[in-house]
Structures are given as structure tokens and as C-alpha cells.
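For this view, one protein chain was removed and the others were kept in their places.
Chains here go by letter, A, B and C, matching the order in which they are written, and residues are numbered from 1 within each.
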Amino acid sequence: MKPVDWITQVLEMAAALAAAPVFLGWLNQCRAWLQNRRAPSLWLPYRNLHKLFHKEAVIAENASPLFRIAPYVVFGAMVLAAGIIPSMGTRLPLVVSADAIALVGLFAAARMFMTLAAMDVGTAFGTLGARREMMVGFLAEPALLMVIFVASLISSSTALPVITAHLASGHVGLSPSLAFSAVAFILVLLAENARIPVDNPATHLELTMIHEAMVLEYSARHLALMEWAAQLKLFNYVCIGFALFFPWGVATGHIGPAGLLVAIPALAVKLAAAGLGLAVIETVSAKMRVMRIPEFLGTAFLFAVLGLLVHVLLKA
Amino acid sequence: MITTLPPLLTGCVALLCAWVLVGLAGLLRPGSVRFAGRTLFTLGAVLGLGLAVLAGASLLSGGTERLILPLGLPNLPVHLRLDPLSSLFLFLLGASSFGISVFAGGYFRQGEGTLPGLLCLQYHLFLASMGGVLLANDAYGFLVAWEVMTLSSYFLVTTQHRIPEIRRAGFLYLLMAHVGALCLLLCFGVLQGGSWLFTFHAMRAAHLSPGWAAVAFLLALIGFGAKAGLVPLHVWLPDAHPAAPSPVSALMSGVMLKTAVYGMLRVGLDLLGRPLWWWGLAPLILGLLTIFYGVVFAAVQTDMKRLLAYSSIENMGLVFAGIGLTIVFAGSGMPAVAALALLATLYHCLNHSFMKSLLFLGTGSVLHATGERNLGRLGGLIHRMPWVAWLTLIGTLAIAGLPPLNGFVSEWLLLQSFLFAGQLPHAFVNLLIPMGMALVVLGAALAGYVMVKFYGIIFLGQPRETSLAHAHDCGRLERIGLLWLALGCLALGLFPLQVVHALGAVTGQLVGAAVPQASAHWWLLAPVPGRSVSYGPLVFLTATAAVVLLTVFVVRLIYRQRVRRGPAWDCGFGAATARMQDTAEGFGQPIRHLFQPFFEIERELPEPADRTPRYRIAIRERIWRLAYEPLARAVGRLANAAARIQQGRISVYLLYSFVTLLVLLAVALIS
Amino acid sequence: MELVFLLGFPVLGAALLGILGAHRRAPEINAALSLATFIASCALAARVIGHGSLLFGDEQFFIDPFNVFLVALTAFVGLTTALFSRPYMRVEVDHGRLTPARLRLYHSMYQLFMFTMLLALTTNNMGLMWVAMEGATLSTVLLVTLYRTPASLEAGWKYFILCGVGIAQALFGTILLYVAAEKVLGAQGMTALLWTHLDAVKTQLEPTVLALAFVFLLVGYGTKVGLVPLHSWLPDAHAEGPTPISAVLSGLLLNVALYTVVRSKVLVEGSLHSRLPSVLLMGFGLVSVVVASLLLWRQRDIKRLFAYSSIEHMGIATFAFGMGGPIANFAALLHMTVHSLTKSSIFFTAGHAAQKAGTQIMEHIRGLITLSPTVGWGLMLGSLAILGVPPFGVFTSEFLILTTAMRDQPWATPILLAALAVAFAGIFSKVQPMVFGETTGRRLPHAPALLPVFTHLAIVLLLGLYIPPYLAEWYRAAAHLIGG
Partner (left out) sequence: MTHIPLAQQLLDTCAALLLLLSFAMLSQRRVVTLVNLYAAQGAVLAAATLLLAWRTGEDHLYVSAALTIALKVLFLPWLLHRLIRRLEVYWDTEPLLNVSGNMLVGLVIVVFAFSLAQPITLLASTATRGAIGIAVSVVLLAFLMMITRRKAMSQVVGFLSMENGVFFGAMSASYGMPMVVELGVALDVLVAVLVMGVFFFQIRERFDSLDLHHLETLKEHE
């Protein structure tokens, strides 16, 4: 590992931190346009965070230390995840210590802390949110893992950079198994990031919400961290999607200035496209009942497994 | 005959004997908690530590020692053997029993049913017999130790024998265990291959026809599966483990189940020589089934110890799936991959013994502090008993398989080995196994669900009963015990490379291939043959910690206002009471809804116009209705039929003799 | 010399106790005489170990390792039972279930019973063996009916008639044996019924006749062994008689009967070229095991329960003898030993338990462990031992028998496995609630005699963990004699 790689590493994390809110903003803008609304500013998420950071924090009396630690842990996990996913370059020092499975584990850890924190205060909505979140999680995680396994069977490694490099290297043609898992991945992405049709990030109708219900008791900086973490999560998922299915433009060697020149714009373009795509999906689909979610995710899981079988059958 | 005594093995035997003596010492003053309860248990704990040290040494040395004691059958003295496999499990026994015994030293009080002294005897006999199982090198010694283990644990389970459920649980346990032991007996009967030598090395030498070997393997699977709680032989486990006092539950789940794994490995991979690949399918499929079954049932439990028991079933499923995978790979000439799968299996055994012991002890403390086992009556204990809460949290995260703790490592290894299934030369099987992988992953995720339920409902939220206000944190000895196990979880999670090195000897012994170590770094685990995959928990942890601390620092830097405490907001809904939180049933509801067909549910729903609405739900396993009750009825019917023979009239009895006589005479004439 | 003592003491005892009758110290005298007998048997055993097989009284008596160990066992259990019956019978008298007159009958008949069994074991003359067996029946019949209750009378009558008839068949078998032997050994054969001589010429005996003879002998003595379907008398007699008698019946009489069967088997198998005897024994054994273990499920009376378990274990031993071969025979002999020790100790504890609860119905015996820990633990450990749970000796023999069966008679193992499992469920599901749980019983004036119980259990435990070399040699020699 050269110092330059460490630079890339830090750069990636920083980029993620910076880009995540913007990406959300962009997503919201696209949605607004598609729904003939006046679009909010691209920088609105930043303003929100800033506002929240400057408020006074109020915590329930019976909240335990766990409640206060959780936001930091969740946030930290997401930042680290951003450092593991090769969004610009594949030569990342951190990656050797955490492959794709560890990445999923990291997400799981974040979720665990979030739900525990939600149950900590002991309100009806908190536990409700936690329960629903876990229900989403125990189906989404395996699906995501299976998706990753398809890719890793193709490139015979569970290390994301290796996968990306192998897929980017081009001698992998169009493969049906990847197509299957791509569909699965999109479903998982929607569910995991509390997007329509699974959850409505904009709603404040308590009975239907999942993510919002969990962070109900948070305020000020804790809430800010939670929000930011959520944005990072979305960003990370999108980047995983890129790494698995659209690995173009990622610098596979040492990432010099030249590499950057390619990588950054490529990422920007892909993000823009992804945002648009997501917005379209969210616009055309309607929020479903909570009890339908398992079916939704079950489909995703099934697709992923199918992808796996197709790969084993066709060796493609 | 050996002239000079082998040092390590002799030491181990001495320690086991010492355990027995400690137990017997309990009878000196059976009534006294201070003597039998505190002193002796602590002593036993120290012995356990010694055992762990010796076993660890022998594991690292990788050598094999033999010893013959002049006991047992006339021409079959007790053979003992300390090889890597047994030393690994001995280490497991010693290490986790240390924590458990220390805890037990602080745990047992008066009025636990059995006298403390007797309890002490049974407990240490239990420990010693488990050691005996691991050291035995001949069928007879093995079975004797095996059954003594069962027996002593049975008496421990029925400590509070006045409660009918507990008696029932004990009976069921002993019955299943005995049937299992009979199967093992027959298995050894096949293995000795007519040589009439019941020593293990004679069995290794014996040449069996494939058919007989398969029979032996199957019998072993039934026998050890019954002990390990493999579906459908698991029915005793969720009753027996919770029935016992918590340290005993910890021992049973944490250690005793592993002896079954040990036996399976010993017979399947050692005594039977080179297994055929398709044998592996049986444990694999059963294991996968067990994973799913166990975790689904764990998710809907309302009794915290039952929940843990089902989770043990799930983990045993994971282990047996690993064994099956090992055999499949080893049988298809992929020793390196087999070594990887075996590594995952062994690693998970270690992990589970620490995690599950920790959790059971945690529930023990809760039980003592509150007298409650029902999740529906707990809650908010993190405020009352911080020690227990925070230490248990480690176990919870570990068993949920989250990095960088130990549960994750073994699952990671197992998945890595699963990923090789595609290369198997057998069509259809390499299709089947990815499905298995899907099941494993799903099980792991569900385990997360279960653990959130477990921890969140016991320790978080508001206390669901007013009595919980008087709950007190656990005592000093108990803290030490919990701390030890928690540290074990951390260590196993953070230094996998060192553990893998230590396990190398075992994999070498069983599948003849050590795990390749690709990376040069001491902090990086890269065991996968021919693939650039690696996992470095230390870096992982430091990175996370760094980010978190940095965040904290930065946040503090840019923002310096105090934190105000206020009432929970709860969307402005003021009159929120503790009873509005999710109950255990509530939290499990999605699972119950999703996997309806698994359960046999009886509901008691309140009327719409109910003044005092009550909601009760009881969940049973269908397998009782489907398998066990019909079996019992069938035997009953046979018994009735047999009873017709004995119907009281002397003429009829005379007729029996008469007919028997005539028939036999006819037979004698013909022949 | 030892033999004279061995047989002399019981006869003396029978007479003495018959005369002394309801003497205050009669129980002690009984115990003392049993002790003397036991010492004599030990001396005899020592001598046999020293010099090998012996012949006495112009060949009328023959001692070899096979029967001498049974002699020692019989004398020992006889002694412990006498010790046990001391307080037990006192309690019975206090309860007014017995009159002193009947106590006299009990004591003298007890000694007579001992005599007949020792005679049956030591005699070399198949005819005398028959006489002794019949004598054993007659001396116990009146003990079974000691309480004079309707049930006990019925049990006694069945015992008397069924065993009487059975034994008559055995006599006919003996005659056939004699006929066949006479042919070879020449007429005027005082020798023609002597087992040693028969054994010497067994290969020349006429097969068909011997086959018939064996059938008669098997049905005859098999009735006393309690092989299904000839077993009908056994549970009744065990349940209704006084407990010491149940103990010696199932601990000793069954052994002796099995001994006679095996003796005959040895002869017949020598002359027969078919495996008929082995097959018959295995068949009877299996049937007994299966039926008995099924019937265990329906028992309500504690002594009846363990009577059926005796049938089951006799079945196992018979099966093992049927399989033959050094290891199976060894195991069968061991099984006879441990079974008689364990079972008698169980009957002791069961007797105490029944006295404490005031009934033999198991539903009403509860929580012994709280009422009297020693009795409770005795019953629990004894039952576990008889169920073949290590480290008790019963497991050792079952281990050998099952492993042998797995090699030699694999077809039988599933049956045995199922039967053993059923038996385990049947017995333990009834023992556990008796030992554990809340209690209803009451304390008794006389302290229970637990020395015998725990002596037996200790020996059984020892045999499970370690068989002393000379004992092993002894068994091996015996197994060798039985051959196969």
C-alpha cells in the first residue's frame, strides 16, 4: 500500500460525506420535477443538517447511554462503509480488512444499533419502528448478500475491488445471472433506504412509517447524525450498485491525477443517472401495506437466488 | 504399555479427577452455601482454567499422547488419547467452564431444590464426564463417560423436581439421550468390525464394507444428532435447557452440545477413515433444516431461556451443516476447501460456547434479580443492572453475527467455503448447495432479529412491571464470570488468525490439509485457498472507532450546548405507559405471520366489547402432533395388544404352555 | 467338605427355625445361618478357583466355574435378603399383616428354598436337579400365599399349577435324556443321568430324541425362567408375595432355572448338528424382551412392574446364550449376575417404599426423595442401573450383547433397540414421579435396612467400571464350559 492509496481512501470517504446529502437533494429535485412540483434547492439537505446541529438536544428521561452512543456508531459505520466500496478507485487500504460480507455485516451492525436505540426509550412508535425495520432487514440482508455472491462467484472473490476490477476488465460479457441480481438489488435498495414503495421518507403519518418511527425520539445533533447516516447509506448502496453492475470509469490501478480525472466525472454522471432512475421508480409506484413488504423482499431474495442458480447452471 | 507418563494427558486426567474430588467434597457439608456453593465452585473454576491451559498447550504442540488405565472391561482397559481434536474441545470445556463455574460460585443460593453440596457433586461430575468423553479412546470408556454426562446433567436439570413441567422435561431428555446412546452403542458395534477390539485405533484399522460404513455413519448421526438437538430429534432441548439452573443451562448449551459435535467429527472423519462424499448430504440437509427451524421458533418465544435454547438449536444446525460440507468436500477430493469448512465448523463451536454461555448466564442474573423468565414482564433493566446489560450486549451482538465480534468470523468462513460449492464435480449437488447458502444467510439475518428482540425487550424500554424497580445488579463473582466470557467473545473476534493457526493441527488431523495462509500480516485473516479474500477485524475495529471518535470530537468542537432531559415525545402522545411497548409476542408477530405453517398456534382473543381485554397465544411445535404423539399412541396400542396375552384365566395360561409344547415338538420333529 | 456345610446349613436352618418357630431372635438366626452358608460358598468358590472343577459324593455332585459362581451369588443374595427381611418382616407383623406362626413358616421355608436352589446348582445328576427345582417351587408356593389375601392365593395357585405342569414336562425331558444316554453309557446307568458323563459322550447321543428332550426341558424349565409365553405366573407371584420372596424369586430362582436350561442346551447342542437350540433360545429371548417391555407400560403396581422387567432381562440373557460364542456367553453370565444383584436391591427399596406409602400402587407413592432420601436415591439409582445406564454393570453386559448382536445377528438389533427404548420409557416414566415431587408417605418405626441395597448397588457399580481379573477369569472359564 502506497501513501497515494491512503490518500484515495480518505478522498473517497470525504467525497461520500460531501456527496451523500447532495445526492439526496438531487433525488428530491428529480421527484419534484416528475411530479410537477417546484423543486427544492439542491442544498436543502445541507441546510437541514446545519439547522439540526445548532439546535438544543432533548433526550427522554429514561434513555440509556446506548441511546446517545447509537447515532455516532451508525454514522461511523456508514462512513467506514463508504471507505470500503470502490466508488472511484479499487486500491483501497481498508478493503483488505473488510470484504463484501463484512460490508453487509457493517450495515447489519448499524441497523442493530439503530433498532436497539429505537427500543431504548420504550415508546409505542419506537418499538413499532424497530420491529418493522428488523422485518425489512432480515429479508433484505440475505438478498443483498446473494446478489453480491453472484458477482463474487463470477469473479471468484468476495472482495469488492477484485469484483469491480474483474467486471470492469471487460472480459465478462453480458451475463443473465447479473441481470437477475440487478433487479434484486434495486428492490433491496428501495427497501433498505426507506424509499417508496416500502417506506415514505416524506411521511409523518406515524402508523405507516418505518425509518422515521425509529428516529422519532432523536433531536438536534443526534437526529442530524442519523439523517446524515441515512443519506450515506443511500449513497453507499448506489455505489455498491455501480461497483457490481456499472464498474466503468473506476480506476483499477494506482489512482493518479489522471485516474481522478476519469473517476470523478464518471461517478458524478452515474449518480445523476441513478438519482433520476430512482425518482422515476418512486414516482410510478405507490406505497404498499406493511404486511406486503415481506412478499416484496421475498421476490428480491428469490431473484438473487435465481441469479445464483443461473450462474451455476450456465457458468455465466 | 507406556513406561513414562505423558505429561499433558496425565495432567488433564489429574484435573478431571480433581473435579470429581471437589464434587465429592461437596458432600462433606451439603447444606452450606458458603462452603459448597462459593468455595468449591471457585476451586472447580480454577481447575477448569488449568485444563484450558494444558489443552491449549497440547493443541499448539499438535502432538498426540496416549495412556491406558487398568479399569473397564477385563480385556479392554480404559484407553485415553489426547490429540489435536480432543485438545481443542478440552480447551473449549476448560475455558468456558471457568467463566461458568465462577459465575455459579456466586449464583447458587439456598432453596434451589437440591442441596448445594449435592448440586456441587452433580455439577463437577458433569464437567469431569465431559472431559472423559473427550479423552476416551475406546468405545466402552466413551459410552460410559457419555452416559454419566447425560445422567449428571439430568439430575441437574431436575434440580427443582417439585415442578411437574421440569420433571417432564427431565424425563424427555433422559429418554432421548438414552435412545441416542443405544444408537451409538450399535454404531460402535458396527465399527469394531468383528475384531472384538473396542479401541479406537482398532476401529480405524478395521475395514468395513461401504454398506456397513454407511450404517455406522447413519447411527452416529442419529446418536449424536439426538444430543445436539438436530431436527427432528431436538424436542427435548427447548424443555430441558431452560429447566436447569442458569449455569447448568450455560454448560449444556455451551459445552455439552459440543461434545456431540466432537463425537460426530471423531466417528465421521476419524474412525470411518475416508468418508464418501454423499454421506455429507445427510448432516448438511438436516443441519440446514435445523438452522431455519430453530431460528424461526426462537423468534416467537416469550420465555427468554427457551428463546436461547432454540437459538442453540439453530447454531447446532449451522455446525452440522459445516460438518456435512466438510465431508462433501473431503469426499470429492477437495481437501483444502474441506479444511476451510471444517475450520468454520470448529470456530463456530468455540464461538457458540462462549456466546451462548454468556447469554445464559446473563439471563440467570436477570432471573435472580427479578424472578421472571417471561419477556413480557421484563424491560428497562439496563438502568437497574448495567453490568449484566452491557456484558450481555456483547454476547448479543456476537451471536447476531456482527463484525468485528466472533460470531461473524465463523459465519464468514462458512460462507467462504460455501462459495466453492459450484466447483463440486457432482451435478445437482452444486445446485443444491447454493440454496443451502441462501438458507444459512437467511438464518443469520433472522438470528439478528431474534437477538434484537431478546436484548431490546429485556434490557431496554421501560420496566413492564413495577416489581422490576427492586432489581439489583449481579454480585462480584458473577461479574467476573460474565466478564471472562465477554472477553472471550472479543478475543475470538479480534484475533482470528491466531485461532486459525491453532486449529490448523485439527484440520490437518481430520482432513489432511491445513488452511493456507495467504497474507503475511498477523492481523489479517486470508484463509481462502487460491482467492484474494481477507478480513482484518482489528483494522476494522480501529477504523470504526477512529471514525466514531473523530465524529464525536468534531461534533463537540462545532457545537457546545448542553443536553436537556425531557419526557419522551412519542409524537406528542402524552399518556404513554410501559404497557404500550411491544410485548414479546408483538415483536415476534411478523415472523409468526410469515411462517404460519410452521407453528401450531392457539389464540385467545378478547371480545370487541371486553372491559378487561386479555390476549393469550400459545405456540407449539407441529412435530409433536405429527410424529411423537402418534408414536406414543402406537406403542400404547401395542401394549394393549400385549396385555391381551395376560388375561387371568389359568386354563388359558395352561393352553399357552400346551400349544407351545406341541408346536416346538413338531418343529423338533421336522428339523 | 465345604459342600457339606453349604448344603447342611440351610437344612439345619430349616429344621431349627421350624422348631424354634416364633422365637424373638428368629430373624437374626436366619441371617446368621445365611451368613454361614455364604462363607461355605466362598470357601467352595476359592477351592474351585484353586483346583478347577471338582466331583463329590461318588460323582453325584459336580462343581465347576459355571455353577460355583452362581452358588456364591445365590448364597450372597440369600444373605443380604435375610438381612433385609429382618426389619421388613417386623414391620409387616406390626401392621398385623402377618401372625408369628406364619413368620415361622416364612423363616423355615426360606432356608429350605435356599437349600433346594443350592442343590439344583451343585448336583451333577439331571434327575436330582429336577427334584431340586420342583422342591424350589413347593417351598416358595406357601410363601407366595403368606398373606392369605385373595390375590395372593390366586397368585400362589397359578404359580403352583403352571410351574408344576411345566416341571412335569421337564421330568419327561429328563427321562428322554436318560433313554438316549443309557443307549451309549450302557444300561444300569446310575451314571446315565450324570451331567459329566453325558457331557463326555454328548456327540454320540441320538439327535432326534435329544431334540425332543430339549423341547420338553426348555418348556419345563423355561416356565420357571419366565420366558414368554410361559411366563404368566411370574408377575402375579412376584407382586403378591412378601417382598423378600419377590427379591429371591427374581434374583435367584430365575437364574437357577436359566442355569438348568443352559446345562441342557450344552448337551443337546453337542449332539445336534442343527442350530435348533440356539434358534429356540434366541426366539424365546426376543419374544420375552418385546412382550415384557410392552407390558411395562401398563403397570400400576410397583412390584409387578419390576417383575416384568425381570422377564425382560431374562429374555436378554437367554438371547445372549442363544447367540453363543465366548463373548455372548460371558456377557450373559455377567448379565445374570448384575441383574440378580440390581433387581433384588430394587425389590428391597420398592418394599420399603411400599411400606412407607402403605400401598404398592404407584400413583400413591410420591416424593420418596423428600420422605427418605436413602430409599429415594436407592430406587432411582437401582432403576437407572436396571435400565442399563452406565456406569452400572447392567450396561456392561448389554454393551457386549448388543455389539455382538450387531455383528452376528444384525436382524435382531432393531427389535432389541426398540424394546429397550420402550422399556426405558415404561419404567422411568413411573419411577421418576415416585422418587421426585411432593410426598404423601409417613415415617416408620423401624429404620429401613439399606445396607443390602447399597452393597448390591456398589458391587454393580464396581462391575460396571472394573471387573477384577480373577472374576473375569472365572467368567471366561464358565463361558468356555458353556462353549459355543
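Convention: a contact is a pair of C-beta atoms (placed from the backbone, for glycine too) under 8 Å apart; a residue touches a chain by one contact, two chains touch by 3 or more.
Keep in mind the model is a prediction, meaning the values are calculated, not measured.
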{"item": "Partners of the unshown chain among those that are drawn", "value": "B, C"}
{"item": "Among C:209, C:418 or C:471, residue touching the chain not depicted", "value": "C:209"}
{"item": "Residue of C:298, C:364 or C:480 in touch with the missing chain, whole complex considered", "value": "C:298"}
{"item": "Sole contact to the chain not displayed, among C:12, C:175 or C:471", "value": "C:175"}
{"item": "Sole residue of B:31, B:194, B:606 or B:648 that reaches the chain not shown, by the stated touch rule", "value": "B:648"}
{"item": "Touching residues on subunit C - with respect to the absent chain", "value": "60, 125, 127-128, 130-131, 134-135, 138, 141-142, 145, 148, 150-151, 153-158, 160-161, 164-165, 168, 171-172, 174-176, 178-180, 182-183, 187, 189-190, 192-193, 206, 208-209, 212, 235-236, 239-240, 295, 298"}
{"item": "Interface residues of subunit B (partner: the chain not displayed)", "value": "640, 642-651, 654-655, 658, 661-662, 665, 669"}
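The rule is simple: only the chains that are shown with their structure count from here on.
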{"item": "Chain contact topology (line, ring, star, complete or other)", "value": "line"}
{"item": "Chain-chain pair with the highest tally of contacting C-beta pairs", "value": "A-B"}
{"item": "Maximum centroid distance from subunit B, chain identifier (CA atoms)", "value": "C"}
{"item": "Identity of the most central chain, Cα criterion", "value": "B"}
{"item": "Between subunit A and subunit B, centroid-to-centroid distance (C-alpha), Å", "value": "36"}
{"item": "Set of subunit C residues in contact with two or more other chains", "value": "none"}
{"item": "Subunit B, residues touching no fewer than two other chains", "value": "none"}
{"item": "Subunit A partner contacts - residues on subunit B that touch it in the complex", "value": "379-380, 382-383, 393, 397, 400-403, 408, 412, 415-416, 419, 422, 430-431, 434-435, 437-438, 441-442, 444-446, 448-449, 451-453, 455-457, 460-462, 519, 523-524, 531-540, 543-545, 547-548, 551-552, 555, 558-559, 561-571, 573, 576, 578, 580-582, 586-587, 589-590, 593-594"}
{"item": "Complex contacts: residues of subunit A adjacent to subunit B", "value": "53-54, 56-62, 64, 66, 68, 72-73, 75-77, 79-80, 83, 94, 96-99, 101-102, 105-106, 108-109, 111-112, 115-116, 119-128, 130-132, 134-135, 137-139, 141-142, 145-146, 149, 152-153, 156-159, 162, 206, 216-217, 221, 225, 291, 294, 301, 304-305, 308-309, 311-313"}
{"item": "Footprint of subunit C on subunit B - complex, ascending", "value": "71-75, 139-140, 143-144, 147-148, 150-151, 158, 161-162, 164, 167, 170-171, 174-175, 178-179, 182-183, 185-186, 188-190, 192, 194, 196, 198, 635-636, 638-643, 645-646, 650, 653-654, 656-657, 660-661, 664-665, 667-669, 671"}
